[in-house]
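Every protein chain but one is kept in place in this view of the complex.
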Amino acid sequence: MTEMLLEIRDLCKHYPLGGPGLLRRRAVPVVRAVDRVSFDIAEGETLSLVGESGCGKTTLGKTIMRAHPATSGEMRYRRADGSIVDLGRLDGAALKAAHREIRMIFQDPNGSLNPRLSVRDIVGEPLRVRRIAQGAALEKRVAELLEKVGLRPEYLHRYPHAFSGGERQRIGIARALALDPRLVVADEAVSALDVSIQAQTLNLLSDLKSEFGLTFLFIAHDLSVVRHISDRVAVMYVGRMVELAKTEALFTRPRHPYTEALMSSVPIPDPRLRRARKRIRLAGEVASPINSPSGCAFHPRCPYATEICVRDVPQLRPTGGGLAACHHAETLELAGVSHIAEGAE
Amino acid sequence: MRQIPMREPDTLLEVRDLATHFFTDEGVVRAVDGASFDIPRGKTLCIVGESGSGKSVMARAVMGLTRAPGRVVGGSVLWCPDQDGQATDLATLHGNSRAYRAIRGPEIGMIFQEPMAALSPVHTIGTQLAESVRSRHAVSKRETRERGIEALARVGIPEPAARYDQYGFELSGGMRQRAMIAMALAAEPKLLIADEPTTALDVTTQAGILDLILDLQSETGMTVMFITHDLGVVAEIADSVAVMYLGRVVEHADVDTAFHAPAHPYTEALLRALPSIHAKTGERLAAIPGMVPHPFARPAGCAFHPRCHRFRPGLCETREPENVPVAPGHGARCLLLKPARKAAAE
Partner (left out) sequence: MSRARTDPATAEQAAASAALGAPVAPTRVHVAGQWRLMWWKFRKHRLALWSGVLVLLIYVVALFAPFVAPKDPNDYASAYLYAPPMPVEVSLRGPQGEFGLFFKSYELTATTDPLTLEKTYVINRDALVPLGFFAPTEPYSMLGLPMNRVLFGPVNYEQPFYLLGADRLGRDVYSRVIHGTRVSMTVGLVGVLISLVLGIVLGGISGYFGGFVDDAVQRTIEFLKSIPTIPLWMGLAAAIPTVWSPIAVYFMVTVILSLVGWTGLAREVRGRFMALKSEDFVTAARLDGCSEMRIVLRHMVPSFASHIIATLTLAIPTMILAETALSFLGIGLRPPVVSWGVLLQEAQNIRTIATAPWLFAPGVAVVVSVLALNFLGDGLRDAADPYA
């Protein structure tokens, strides 16, 4: 068993909805964007966080990156020297040191690259502010990084607007690699890309992973991409983790009804399958994280819901090799995607 | 309006060599450059392509909504609403003309990727629906409301009467898209043009919208032109497919052929590049090398040749490929293909 790199325990991120009024104090409703989430990432593995918009997966990623403070919970990270630190409690120089090992790839390659800076300045910025390289050495290092991500080193002095979407995402990846990170948080890193570019970028990420021994926290909504890239998958629904399992296990035999519904909704690029498969239609809308339903947040849409689901909040517990937060995880016979595919052929 | 006889009376819309160019300060962008396809009545055509392929520009050209500095510079859009085989060339009409407005809306309905941009923030869903209802039927105020509420109910919006008096921003993304569909369909159009209507939605919501479009189609017999970049969506709803690359339709075929026996190397490569939800983890994806070229740097000859895995030097970069009819209803623009009859003879 490889060692744990990051252990998240009972992490919460709650937002007050709107500030207190200037003249009168009022009760502020709270958005439970991330609610008591726990998981581990082992060194060298790729863990994916999936879910629909508003499920809290991006907030979770940003909380780990300390882009905003956590409300409560622990984020234990094992540094390169073996010491264990709680990311939530670091500040100043210690946080800066931790951010040398944990880097982020952003979703939108347009918004995450400053249009006013050249590629050298964008990719070289972490090297410069940490006084790792300067002048000619910095240019040499940036050129190396560009080559690593499949861009020509002559592009050093170009500005982001001169690149296509896929190339911009490569610049973002080069920036993440600049400090030789150990953990990379990739927030929807390939979602904005076209099919042909997405495939290149996924290949690039797996090449880089094996070359540098990177650990990935991969945040995505596209289940096909997730199945392709991950070792383990965590499914989130309205701020909570509902299932966590090894990729193969999760896709062949999901334990949570939401996972099943999610997989059944993915359009499959094979017209022959559409006649063969039966899709689970979810009733209603994604619950609101401000005022989530009693008991299991998924119960109003769940085809298998019973009385207990309305009453008690299900805890994440070991089920069939993975973890699932469903009262009926053991008894339900849920269909995975491989099942659908086999059924058709 | 001049009437042109159609070659095939069963065709509702026939687009021939359509070209939309954008005259920018930096140069001319040939966003759509000779695209041809047709849609038979009651069928769904999916137009699929990556960003920059010109699929949305083409949809806008069909709707007469080309935005400046773009202009339709050539080709025809033959619209044949009745089975008498007489068609109108929409490309010759001015986008703002009375004749076009009589077609766009009542005859050709539209839904867009971002319903919020298409829904007025200062009018209720009902006001906007009423407009659509009245464009087709001269009915009383009360009946307009009843029909509007009925339209909302038909697209699966819960509590339609309450929603009728709400504003677009009060609805969730999926509900907004349903409201948009209700508006487009309230006028009972013959053709529905859907430009990436599910791209901004979550998968579970997307599944619902796709089901809805399919249900409404079998109910009303309308024709659908569906623009998307997602091959999964194409497989779910299309009868036939037109694949676009750099402003041209490089392949058109029925959906089974397009997915299982594509003729154009681009279609083939696109399908292989997709990560599959069925595949085992960690397999390397067959990525298409390179990027979609910059519109000013369109490669000579076949525009796909720098990225093509079947590239044949001396041929592909020198000649522009013509559409080759591989089989009845199946054509592709590739220099390596031979027409069906010749191929059979050899």
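A and B are the chain letters, set down in written order, and residue numbers restart from 1 in every chain.
Everything that follows uses one rule, which is that a residue touches a chain if its C-beta (ideal position, glycine included) is under 8 Å from a C-beta of that chain, and two chains touch if they have at least 3 such contacts.
All values derive from a computational prediction rather than experimental measurement.
Student: In the complete assembly, which of A:F106, A:F218, A:Y237 or A:F251 touches the absent chain?
Tutor: Final answer for the missing-chain contact: A:F106.
Student: May I ask which residue of B:A287, B:C302 or B:V324 touches the chain that does not appear here?
Tutor: Reading the full complex, the residue touching the unseen chain is B:A287.
Student: Identify the residue among A:L60, A:L183 or A:L204 that touches the chain left out of the display.
Tutor: In the full complex, the listed residue that touches the missing chain is A:L204.
Student: Pick out the residues on subunit A that sit against the missing chain.
Tutor: Spelled out for subunit A, the touching residues are 19, 22, 62, 65, 67, 96, 99-100, 103-104, 106-108, 111-118, 125-126, 129-130, 147, 150, 152, 155, 157-159, 161-162, 175, 200, 203-204, 207.
Keep this in mind: only the chains that are shown with their structure count from here on.
Student: Spell out the residues on subunit A that touch subunit B in their complex, using ranges where they run on.
Tutor: Contacts found on subunit A: 52-53, 164-167, 194-200, 202-203, 206, 221-225, 227-231, 247-248, 251, 261-274, 279, 281-282, 285-286, 337-338, 341.
Student: Okay, in this complex, where on subunit B does subunit A touch?
Tutor: Of all residues in subunit B, those touching subunit A are 50-51, 172-175, 202-208, 210-211, 229-236, 238, 255-256, 259-260, 269-271, 273-289, 291-292, 294, 307.
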